[in-house]
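As structure tokens, the structure follows; a few thoughts come after it.
A single protein chain has been omitted; all remaining protein chains appear in their positions.
Just so it is clear, A and B label the chains in written order, and each chain counts residues from 1 on its own.
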Amino acid sequence: MSDEVVFFLIQILNGVQYGLLLFLVASGLTLVFGIMGIINLAHGSFYMVGAYLCYWLAEATGSLWLAILLAVPLAILLGLLLEALLFSRLYARDHLYQVLLTYGLILVLEECRSLAFGDDVHGVAIPSWLDFSLPLTQTLSYPVYRLFLSAACLLLAGCMYLVIQRTRLGMAIRAGSANREMVQLLGIDVGRLFQLVFAAGVALAAFAGMIASPIASVYPGMGNQILIVCFVVVVIGGIGSIKGAFLASLLIGLADTFGQILMPQLSGMTIYVLMAGVLLWRPAGLFGRT
Amino acid sequence: MAEPLLVATSLSRFFGGLAAVNRVDIALAPGEVHAVIGPNGAGKTTLVNLLSGEITPTFGSIILAGEDVTGLPAHRMAHQGIARSFQRTNIYGDFSALENCRLAVQARQKRGFRLVKPATSYPELAEEARRALALAGLENPERIAGTLSHGERRQLEIAVALAMAPRILLLDEPLAGMGAEEGARIIALISRLAASHAILLVEHDMDAVFSIAHRLTVMVDGKVLATGAPRAIREDRAVQEAYLGKPEAAL
Partner (left out) sequence: MTRKVATLPMLLGLALLLLLAFPLIGDKFYLQLLSKIMLMAIFAMSLDLLVGYTGLVSLGHAAFFGLGAYALWFLSPKYGAANLYLSLPLAIGVTGLAALAVGLLVLRSSGVYFIMVTLAFAQMFYYYALGAKWMGGSDGAYVYVRPDARLAGWVPFDLGNYVHFYYVALLLLALVYLLLRMIVASPFGRVISAIRSNEGRTRALGFPVFRYKLASFVIAGALAGLAGYLDAAQFGFVNPDLFGWRLSGTVLMMVILGGMGSLHGPILGAFVLVLLEDYLSGATRHWLLPMGLFIIFAVLLLPRGLRGLLAKPPAEAADG
């Protein structure tokens, strides 16, 4: 195959990989909103928390896997703590107050991170057995870790699909997403369901931050950056729709990647132009309910 | 029967695969109360939503005084002279009853944005609002709507509809939750209004319906089962089986 075609394929792989990563984070955001009715601006901060925890533990233990193994439960604990302390008070409140409280939370989490880990950019080492590239042509090769990343995200997405479509819990989630009040009437422990959904959202975002860290690095502001892109994902995909989040994530991953190649001056704007376009056609997103 | 003012033909609305309203034909004429009855879930409120422009029909047409108004949004239908009351009270809870009606009067005036003079400097709007409230029998309209009793709120619903000076009134279960005395007053009011308006009345109270309706349409599962004069409907075998004959229908 010619170099141009391979280059094109590489961009597609990159776009899909970025999209899948986005999906992990965005799915948590859309689930929390769909089930619990809470818009959580601090969701991106969990991505950052995951990445920084992972960096710290990886430095301490020397192993990325061990770091992830330890960091995920820590992130879940943080999520449960925040849910009990703060988010549980937001269920009945207006979106406006949720926005403000979680905005305050972003500030708190950012500064805590600054106090604990400083403001430098950090790298995380790719595990040695994944740290090589597959040669595709004479000059182009593709890093295996990125393939691994995509595979891990796909696996998680698959598990999510199975849980949501095939389990009792998934049924409760689908019901809760369609009609929150109904779920209570069905006898499901709503409090427990909310805790679970919230913890899952935090874990997904944090895990995404962890496995992405060898590629994307660990830096201040990474949480806010990905949060806003996730907002675009959720707007395009439709709030509460996992299917929509999946498709929108891939769409955005590809659009952003190709945007950077084709229009580097306007690269940051590609996804917003895309969002504006979708909204013109469908004000509630591709799969959203008005 | 006078010349029909509003004619809906083959009106249908699908939600996904479910036909909430299925090929309904209905005509409203001034001077008439046209009651629509049927079991819960028959599509009566959806029909009202279609006629008032809240939702658009999947197919079918609505002709108002010869003009095709199919698919017009709610605010345009309001200007065509269609006013509706809501089944679940839908008023401005934090405004006074007077303000609720004053807004309805202001809406009619289609005069672009008036940004300068305070709203209080247009007393003619409040005057008309008071007239509508008096007609509906609601006293002390300065009270906050959220503090009114249930029956008074239903009266306010009607007052707001009247304040819109409509040609056509779509009343969705105006008697719901009302006591006997209040209900009788509303029935008398509707009867008086029939002289100058075309009225669609969705109701479960059969006594009320049979006492003032000039025409009756029975809906079941989104479709029209029968339509005609009240006595004929009452004696219709199919209608009795489907709705009237059943014990719970005589509520």
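Rule of thumb we're sticking to: contacts are C-beta pairs under 8 Å (C-beta built on N, C-alpha and C of every residue); 3 or more make two chains touch, one makes a residue touch a chain.
Keep in mind it's a predicted model, so treat the numbers as computed, not measured.
Interface note: of A:234, A:250 or A:286, the residue touching the hidden chain in the full complex is A:234.
The hidden chain makes contact, of the residues A:108, A:162 or A:262, with A:108. Contact with the chain not shown here comes from a single listed residue; of A:123, A:158, A:191 or A:268, that residue is A:268.
Contacts to the hidden chain, counted on subunit B, fall at residues 52, 54, 73-75, 78-79, 84, 86, 90-95, 99, 102-104, 106-108, 110, 113-120, 122, 144, 146-148, 150, 160, 164. Mapped onto subunit A, the interface with the missing chain covers residues 33, 39, 86, 89, 95-97, 99-101, 103-112, 114-115, 224, 228, 231-232, 234-235, 239, 265-269, 272-273, 275-276, 279-280, 283-285, 288, 290.
Note that only the chains that are shown with their structure count from here on.
Look at where the CA atoms of subunit A average out and do the same for subunit B: the two points lie 48 Å apart.
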